[in-house]
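Just one protein chain is left out here, and the rest sit where they should.
Chain nomenclature is as follows: A and B, assigned in order of appearance, with residue numbering initiated at 1 for each chain independently.
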Amino acid sequence: MQRRNLKHLPALALFCALLGLRATAGSPTYAIRDAQVHTLASSGTLPRATVVIADGKIAAVGSNVKIPAGAQIINGQGLEVYPGMINAWSNIGLTEIGSVPATNDASEIGDYNPHLLAFTAIHPDSEHIPVARANGITASLSVPAGGILSGQAVLLHLDGWTVNEMAILERAGLVMQFPSLSERTVSGGGLRETRRQTFSERKRNYERRVREIGDLLEAARHYSRARTSNPSTAVDRKLEALIPVVQEKMAVFIQADTARDIKNAVDFARKEKLKMVLQGGREASRVADLLKKENIPVILESIVALPVREDDPYDARFTLPRDLVRAGVRFALTSPSSSDVRNLPYEAGFAQAYGLSHEEALKAVTVNPAEILGVADRMGKIEPGKVADLAVTDGDLLEIRTQVKNLFIAGKNVSLETRHTRLYQKYLNRP
Amino acid sequence: MKKTALMATIVLASCAAWLLASEPQRSPASGVLIIKDAFILPVSRPALPKGSVLIREGKIAEIGPQVATPEGATVIDAKGQYVMPGIIDCHSHIAISGGVNEGTLAVTAMVGIEDVIDPEDINIYRSLAGGVTTANILHGSANPIGGRNQVIKLRWGKDAKGLIFEGAKPGIKFALGENPKRSRATPGTSPARYPQTRMGVEDVIRDALIEARTYTEKWDEYKKRALAADKPAIPPAKDLKLETLAEILRGERLVHAHCYRADEILMLLRVADEFGFKIATFQHVLEGYKVAKEIAEHGAGASTFSDWWAYKVEAYDAIPYNAAIMTRKGVVVSINSDSAEEARHLNQEAAKCMKYGGLSEQEALALVTLNPAKQLRIDNRVGSIEPGKDADLVIYNRHPLSVYAVAQKVFIDGQVYFDIQKDLEMRERLEKERASLKEKDKKERERERRPEGRRTPPTDVTTTAVEPPDEP
Partner (left out) sequence: MRFLSFRKLFLRSRIALILVLLALFAAVSARTEEPAVFAISGARIFPVSGAPLEKGTVILRNGIIEAVGANVPIPPDARTLDGTGLTVYPGLIDGLCDAGLEEPRAPQAPGPPSARPGPPAAPAQPTQQAPAPPAAERPLLNSHVQAADLINPTNRKIESARAVGITTALVAPRTGIFEGQSSLVNLSGASVGAMVVKTPVAMHISLQSAGGFGGGYPSSLMGVVAFVKQTFLDAERYDVAWNIYNVHTGVVRPDYNHSLQALIPVLKRELPAVVPGDTPAQIQRAMELAQSFKLKCILSGGSEAARIAPLLKEKGVPVLLSMKFPERDRDSDPELEEELPVLRRRVEAPVNAAALAKAGVQFAFQSGDISSPRDFMRNIARSVEAGLPKDIAMRALTLTAAEIFGVAGKLGSIEKGKTANLTIATGDIFDSRTRVKYVFIDGKKYDITEPEPE
């Protein structure tokens, strides 16, 4: 297929645009009338406005918008409209039942698999997808795991008959588990043989790993030059996959959590000239100045989590977004576990409870992930020309009690039915 | 094991610091306290938009829109804040030392959480900061019949005995389905253990109960004979496992049964009916909504998760509407954490049951207060704000069912065990303590290095027995 040979970003972008068009061609025109619209754009929150959706895009937003003839009208009185939420990290579509290995396709064997694509293994009929979107999440990154270079993430619309229709970015970035100097337990078989690595052992491993990654990137640079100067150079698919990385065209999601690991990762990325996005970032606030200075955005893992250290403040993880905002670091909040993606708004809700403003909290699950994933031109805000990913709710998007009334993904009014609603209806009616 | 990190009150590099490290400062138990002008959510009755709660000697004395402030009472101005009963977590594994499971045998009724409470587990404090005041500490789910549970109050700073919820009815953990049948055991890491199927799980439980019945009969017979006979008889062996199981049969011990699928729930109901006891709670009970009618008829409670699903096959039919359906069909339902993390926002987990299934505010709050209290048979003491009940209360800055709610103060028995302001002050103290300890450590190490200091003597010292020398 033509798709397989795409390796340059402009072509990729064009292709994605085509995909977008294909997915939405022929979808009806909608007008959401008289709703409170949170544009998250320059026009801010409009207390009573209309959003027009046509051809999969937002055609118009405002209080004096002309509704096109033939548009299906949704009465938005008492309702609110938000940009669809974007979950910037998950394994959705790659796993179904955690404890059943047969349903897990996220983690491949081997340390260096830069050429593997999450795109390949997405299961469009996963029950997790409707469950996630029913709560207003319209797009999610889905990432491979395992090894050091795990493969490439895919940015998905949470709707579509096939993965081709779902993919927003087929190759959204390379996932790198950065070698850690911090302590991890090594299991030597049985439970009782678990032991700790000494620091020297860790350091040796760390240095070897970092050298390996560096060597691989150097090989990719060399390969890239060789391929350009001599197109008959034998194809190496791993190195081929790394070309956009070494050319700084493809983002690298570098996973690191402790302050030192993050520092090391940043140093490494600077030295190797990588387009780095930090992922994880548990202790990101301790190196916030560095992240700010190097302009490295962060995709945080779930902040609704226990403190790492016994002597951390009880709210250490809840307050991380606040600390990053204060330092001026860009970040996205995520709900990474596939079955939990629906809880993304509450990540933002907790971040607000512990210090973010409402706007900052909303942006952390809409505008920010769009920017960090490089799709801010298309997604994240309610503006004319943007892809029509919208959540229509009966209240504050981040509040638990709020119900999503309508959901638009690429202009399509998507069903809110899920495995859960089906079982609910079935058993509620059990005599 | 976890240690007191957060409640250290004195930062002296001395033993006094150690001794006091875990004693929170708080008002005396005999004090009179009034929380004024708050939005009160008593749970047992509709909310009071503006009212006060009077606390006397650790108990709630009065609640109402107009409560007179007694002379000398400590006044807490809670204007614009929300007061609800302390949260009760009906399924927790915090504060346990040395393993949550005795997973070696299929029936381990001889072991008990009460023996291994760890009062210094930092997760006690973290849960407390999330508004939890009472927790049902359960044995794990590795075996069809596990160990005895212990209901505790999160009186952070007290010793193990001080945590115990005095008078709470004793209970025991049962477990059905994938966990006790060891579905996920990695081959080779542990020996195969009967049972491996849901059939076997039932068989093990039935066997154990029959054994307990026989044991009781043997003792009854011995007691009768010992009274009647002229010569003493050797008593039967006292068996801790069977003693515990016999209490179930006598209705003196509550059964908290971990379960997922509808079929295994019905199985246990049949067994309980046959042996003539009641199941107190089905725990997790993710398919409870499929057999809510049967659970309600038996009179069992159901303690479930808000929205966890799909982590294993038996959780694939889990739905967030579970609590709502069961509530509508007459089951007393609670939402539990089973996780030190989740325990910190059970109020918000309860709110999910309004979203999924449309419970009312009062019903939602009951899921984490009054209902678990009923399930644990402690509703005469806790679970709602009513005169006479323990003053276990949480003050929130926002409505506790809001995602934005943060606990400000947590009371147990009328005493403040968590205070968000004090917590901030404590952080500073602990940083100072750290600095002083590091300084002390540095000095010690410098001394070690100095040649005149405590130099480690040469190691190859030998001793020899010496015979007396010849006299000169």
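Odds and ends about this structure:
In the analysis below, contacts are C-beta pairs under 8 Å (C-beta built on N, C-alpha and C of every residue); 3 or more make two chains touch, one makes a residue touch a chain.
In this text, all values refer to a predicted model and were calculated from it rather than measured experimentally.
When the full complex is examined, the chain removed from view is found to touch A, B. When the full complex is taken into account, the listed residue touching the unshown chain is B:102, out of B:102, B:178 or B:264.
Checked against the full complex, the candidates B:252, B:425 or B:441 give a single residue touching the omitted chain, namely B:441.
From the options A:115, A:238, A:260 or A:292, the residue with contact to the unseen chain in the full assembly is A:260. Across B:235, B:251, B:299 or B:330, the residue that sits in touch with the chain not pictured is B:235. Where chain B meets the omitted chain, the residues involved are 1-5, 13-15, 17-19, 21, 96-105, 108, 110-113, 115-120, 139-140, 142, 147, 159-161, 189-190, 231-235, 237-240, 430, 433-434, 437-438, 440-441, 444, 453-466, 468-469, 471. Within chain A, the residues in touch with the undisplayed chain are 181-183, 190-193, 195-202, 260, 309-311.
In the analysis below, only the chains that are shown with their structure count from here on.
Chain centres here are Cα means. That of chain A falls 36 Å from that of chain B.
Across the complex, chain B meets chain A through its residues 2-3, 5-6, 122-123, 125-126, 129, 178, 183-184, 189, 289-290, 292-293, 307-313, 315-317, 319-321, 325, 328, 340-341, 344-345, 348, 351-352, 354-357, 398, 401-406, 423, 427, 430. The residues of chain A lying in touch with chain B in their complex are 96-100, 127-128, 189-191, 304-307, 310-311, 313-315, 338-339, 342-343, 345-346, 349-350, 352-354, 398-403, 419-421, 423-424, 427-428, 430.
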